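Yeah, one chain of the complex is gone here, protein chain that is, but the others are all in their spots.
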Amino acid sequence: MFFHIKELQFRAKPERPDPVFARRLQEVLGGQFGEITVAMQYLFQGWNVRGDGKYKDLLLDTGTEELAHVEMLATMIARLLDDAPVETLEEAAKDPVIAAILGGSNPQHAIVTGLGAAPTDSNGYPWNSRYTIASGNLLADFRHNLAAESQGRLQVARLYEMTNDRGVKDMLAWLLARDTMHQNQWIAAIKELEAKEGVVVPSTFPRECEVQEVSHILFNFSRGQESAQGPWAHGPSPDGGTFQYVANPQPLAPAPQLPPAPPYIYNTPPKVVNRSQNTPHIPPQ
Amino acid sequence: MFFHIKELQFRAKPERPDPVFARRLQEVLGGQFGEITVAMQYLFQGWNVRGDGKYKDLLLDTGTEELAHVEMLATMIARLLDDAPVETLEEAAKDPVIAAILGGSNPQHAIVTGLGAAPTDSNGYPWNSRYTIASGNLLADFRHNLAAESQGRLQVARLYEMTNDRGVKDMLAWLLARDTMHQNQWIAAIKELEAKEGVVVPSTFPRECEVQEVSHILFNFSRGQESAQGPWAHGPSPDGGTFQYVANPQPLAPAPQLPPAPPYIYNTPPKVVNRSQNTPHIPPQ
Amino acid sequence: MFFHIKELQFRAKPERPDPVFARRLQEVLGGQFGEITVAMQYLFQGWNVRGDGKYKDLLLDTGTEELAHVEMLATMIARLLDDAPVETLEEAAKDPVIAAILGGSNPQHAIVTGLGAAPTDSNGYPWNSRYTIASGNLLADFRHNLAAESQGRLQVARLYEMTNDRGVKDMLAWLLARDTMHQNQWIAAIKELEAKEGVVVPSTFPRECEVQEVSHILFNFSRGQESAQGPWAHGPSPDGGTFQYVANPQPLAPAPQLPPAPPYIYNTPPKVVNRSQNTPHIPPQ
Amino acid sequence: MFFHIKELQFRAKPERPDPVFARRLQEVLGGQFGEITVAMQYLFQGWNVRGDGKYKDLLLDTGTEELAHVEMLATMIARLLDDAPVETLEEAAKDPVIAAILGGSNPQHAIVTGLGAAPTDSNGYPWNSRYTIASGNLLADFRHNLAAESQGRLQVARLYEMTNDRGVKDMLAWLLARDTMHQNQWIAAIKELEAKEGVVVPSTFPRECEVQEVSHILFNFSRGQESAQGPWAHGPSPDGGTFQYVANPQPLAPAPQLPPAPPYIYNTPPKVVNRSQNTPHIPPQ
Amino acid sequence: MFFHIKELQFRAKPERPDPVFARRLQEVLGGQFGEITVAMQYLFQGWNVRGDGKYKDLLLDTGTEELAHVEMLATMIARLLDDAPVETLEEAAKDPVIAAILGGSNPQHAIVTGLGAAPTDSNGYPWNSRYTIASGNLLADFRHNLAAESQGRLQVARLYEMTNDRGVKDMLAWLLARDTMHQNQWIAAIKELEAKEGVVVPSTFPRECEVQEVSHILFNFSRGQESAQGPWAHGPSPDGGTFQYVANPQPLAPAPQLPPAPPYIYNTPPKVVNRSQNTPHIPPQ
Partner (left out) sequence: MFFHIKELQFRAKPERPDPVFARRLQEVLGGQFGEITVAMQYLFQGWNVRGDGKYKDLLLDTGTEELAHVEMLATMIARLLDDAPVETLEEAAKDPVIAAILGGSNPQHAIVTGLGAAPTDSNGYPWNSRYTIASGNLLADFRHNLAAESQGRLQVARLYEMTNDRGVKDMLAWLLARDTMHQNQWIAAIKELEAKEGVVVPSTFPRECEVQEVSHILFNFSRGQESAQGPWAHGPSPDGGTFQYVANPQPLAPAPQLPPAPPYIYNTPPKVVNRSQNTPHIPPQ
């Protein structure tokens, strides 16, 4: 169960309105790696943990904090949109500031949300839950969390360069710090899980059931052998095996030939689709 | 530029048709963490690498291999759909095998694709490119790749348990092994990048510009202090800082109060929306 | 800012697992009118209120409660999925319970979420934010809220009939009651706003700028005049006008004729698309 | 069955082209609350009415009219796009009108539709049918219709302020008037249904089956008690009950603890996920 | 402007309910190639025709008819859902008809639409407007129309095999005939346009501006030369050229090397991403 207080976790007040930056800031609110993504992802992961203890608690702690970040960003965007002009093309042609706003802002901020934030990205694409995963396997999920925090901090850093408003930079500096923490936190949690379980997800699948001959091979499918020079091509692998490099990978199965579909499927009839009898060809599988 | 040979990288031939498993197998073909995802993700990352060298080559090697996995899965699914029945409800009620097929298969495999594979997941939801990221920051992207391979191998392992067809298990065993390699490979690459750059993405953002006071703090937002027991709450952090735990996080900014929108936005008028004058309240920001 | 406690607002514990019902229950978690929809809608509406006071507080109160309902549903679904079987087609054909599970459950609950809830609907379609609106106009938004609570309670009532598990019915009875409250609450709030502003949204748009001749006319566009018998066709209208009924609506503008596009657009050339000169026709606009 | 005449219901002819406004006008054609939404929503509701009579007829009358509005908007947008320039960046930098067009127009209007309207919103996002509902419960659906007409008229009013083209304003004035009628009409129809059925949807669900203790309670989940001052917190409720206000809501169920998943699901193993035995904790449910 | 009559174009009445077939029939109502697709596609194409005459009229004739097909399918689906049972898993396990219904039907038909049709496909995926195109180039669009009618009739034929209900077959026989007409009609219209304009779309683009050396070459990118045996590899091409076959296609441009991004983008730093100096490599472009 949740409780809300109206105070913000941190300041979210720009020096002045800027509807163009409001549009851009939407990316880290409702985009692929925005705050809605991490809030929903951590909460669902937490609720789905089968068991209890510190991992569940950590997920719920962090997911709940991310809701506060959603709130900060929504507030900041509304303030950046204060009194946003909705001028005509003619007026834009006369005033370069209006022209830049007309071009760089999101018309839905005026037409749809009435100068409020939207749960969408910087191009107005709606947030959807396929940005998240809660798989029940914590090592898999924590790796996804680390990836999300890495992309998220990267985007915030880029936005930091796109403004000189001290109020906006102030809030972004907060988000950058929290993303630093969250990257650190998931790295620490991953390391602990890897120490307990091993590095390959899922750790409990019996390794003898996989085709172990190719569990440590790098196949060279793009001509040029630069990739042979990395630590992934030779020497010990993280899971205790030995990396190998195969310069000229070969197929291991013949070309497939599918039998015709039954008539009730109304595919192209076999006599039309198939090669003529006298065409030489490689024997099919 | 690409070349194709019709031979398969590995066998993709079931012992017998099974339209129910065909539906399920779609998940790792066209789902969130299916082979289309990793193929497209690695290729776009590779093409977008600014520079050349081993990382670019590694991405293109691996992305090209994933195309071969898409092909194997498409072939397997078509074979699992061989002669799939399209029976009526009445016939299903008489024959438990037909009933199970009617319920557990995807009707689009008959109606739309004519007993062929589709670029969709196990519920028929179409693949879309928001499952992928190519950010230009390799450490961020490799973490996403590792996450995708972890989720992918997890899903293949689960599917392995849902069939006793030796042909299907044979192919899944190949995919499991390759996912093992790809997890190992991205771990090795991440380790190398972290050694060069540091662990926090993006590494080049000046740390003094973030609110460093909170860069290593775990805030306890979900009641219960189990999370304080982890390595993310105390001691050294991966980036060389020191984790701290805050049991009772406090807000740092007052409740926001947004000014009214201009009349041309036609929001609820201020006199309607606002509290009456004689209502006591906390001073707004 | 938000705080979370791990206790649930109300019981969410079934008598026994039922993966088929788990799939169905997803509709009111992550569907068009599920709890994620109302949680996100109320919170964004609350954050976007320009002003303060009771409406903002009401939205934030209710949005925060809906987060607790999301949590209850996620918990219930995970429990309904306890030990869900992942049997083969052959096994399903032998056991009618397995057959029914195989057909009626969502394979992603096993393959993707590891027996956890997902932020999707009963067909596995992901939640997206276009299910919500926060327009800045409270009367418009509260009407949307009332509509959402009406559809939501309707769906919960239907689900109530699809189970005889007392634990599930117990939780649904809670949601039904809260949806009763929320319908009552939005009706009361709408009535108050209508009393202040009038019934037509937006109330501040000058009525003389619309084509008032048709502001109260019902046009009969579907043959048969049953609709003339309703209170919307004659007598006083809610906004103080008088309804009228037009049995044979006429067009008021000629058929449009669009000029050709410039050559750089590469549309079909005008000489190809247009009628021959000697074809008689109605004069274009 | 439908018949079409080529004459328009009302004028849809701008004074002059304006590709920037063409983009914006797309919102009320193919956006969440655009004319396609109401056309499809009313027609499907009408076709799905189980029974006949005035409600079915009203829905089909209005849905058929909305098709005429789709046609008017498509025509207007095509005319606003007449001879739209497709200039380069260099040319835009020299001419402020071109610059404003380059920034504010939708490139797909030139590249994809050849200066024609598209069934998308103002950011090019495609219309989809999840914007609509036809539930079989008319009171629920009419409330959704009223909400859609409220949001729709709001958006048209905002667009009215974004242009000074008299031809465009002329057409918008028509749409505003029709939206006035449709709001009035659905209010009248809702009032009639509420008089027959009661105000809570669905009216036929037995009230004793819900947890009636909380059917009229407002829970204060967002700190600050402004919401206690509204008519939804005290006094009679629209359905004949009595509203109550609970300042400090309490959870009614313990924190859930989910049992581990079976091994074939490959979640994190229980021994890894769970708290260590000697950690004190609150007894689970 | 449109008029509606309540009589149906053709019978849409099944012999008996069948919720499983109702689900399947949704594919040709709201799927990728369903009736909503062709209705919307033809109407938008018609409205966007720049000019008047027979092509515009043909599009509007056909689009308006497709609305009647949407209506017939919606009606048929509602009737197939008459009294659809919403039984529990236990009940399904006892009765094979119930079990088959539970597995093969769409739960949203009960939960969401109240036994009515939905504007979605057979897996509940919502219709969206990206299934359609109206490009302003009639030859391009008519080819898309022919493709849509071909896929549509194919799907109806497959559905025809999945039922033995004479009422359903009766209606499908109508749709099959109309799709026959529409294929014939678009073929005839395409032939007329090709005779006027030539076969390559867009016909007005100056051919000397394309790389004409490769305008008639088939490149052999998939090993095996079966494709050399078709009429597309040798002899005259439809546009008056001569097809050629290239067995071993070669790249015409060097491998690209992209310069580093500026620091404010925070990509991986150049010194990290690039190859070491002493690595031999092919000279970049």
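Letters are used for the chains, namely A, B, C, D and E, taken in the order the chains are written, and counting of residues starts over at 1 for each.
Basically, a residue touches a chain if its C-beta (ideal position, glycine included) is under 8 Å from a C-beta of that chain, and two chains touch if they have at least 3 such contacts.
In this text, all values refer to a predicted model and were calculated from it rather than measured experimentally.
Novice: Just to confirm, in the complete assembly, which displayed chains does the hidden chain contact?
Specialist: Looking at the complete complex, the unshown chain comes into contact with A, B, C, D, E.
Novice: Looking at C:Glu15, C:Asp95 or C:Glu161, which residue reaches the missing chain?
Specialist: Hidden-chain contact among the options goes to C:Glu161.
Novice: Across the whole complex, list the residues on chain D that are touched by the chain not included here.
Specialist: On the chain D side, contact with the omitted chain comes from 1-6, 48-56, 86-90, 92-94, 96, 99-100, 102-104, 106-108, 110-112, 114, 123-126, 135-139, 193, 196-197, 202-205.
Novice: Tell me which stretches of chain E touch the chain missing from the display.
Specialist: Residues in contact with the chain left out: 5-13, 32-33, 46, 52-58, 60-65, 68, 75, 78-79, 82-83, 86, 110, 114-115, 128, 130-131, 133, 135, 137, 139-140, 143-144, 146-147, 150-151, 153-154, 157, 160, 169, 173-174, 176-178, 180-181, 183-185, 187-189, 191-192, 199-202, 205, 207, 209-222, 224-232, 237-239, 241, 243, 249, 251-256, 258-259, 261-262, 264-267, 282, 285.
Novice: On chain C, what residues meet the omitted chain?
Specialist: Interface residues of chain C facing the absent chain: 154, 157-158, 161, 224, 226, 229, 255, 264-266, 275, 279, 281-282.
Here is the rule we go by: only the chains that are shown with their structure count from here on.
Novice: For the interface formed by C-E, which of the candidate pairs B-E, A-B or A-E is equivalent, sharing more than half of the contact pairs by residue number?
Specialist: B-E
Novice: Distance from the CA centroid of chain D to that of chain E, rounded to the nearest Å?
Specialist: The separation of the two C-alpha centroids amounts to 27 Å.
Novice: Please tell me the distance, in whole Å, between the geometric centres of chain C and chain D computed from their C-alpha atoms.
Specialist: The answer is 7 Å.
Novice: Please set out, as single numbers or ranges, the residues of chain D touching at least two other chains.
Specialist: Each of 5-9, 32, 60-61, 63-64, 68, 75, 78, 114-115, 128, 130, 133, 135, 137, 154, 157-158, 161, 221-222, 224, 226, 229, 249, 251, 255, 258-259, 261, 264-267, 275, 279, 281 in chain D touches at least two other chains.
Novice: Tell me the shape of the graph of touching chains, choosing from line, ring, star, complete and other.
Specialist: Its topology is that of a complete graph.
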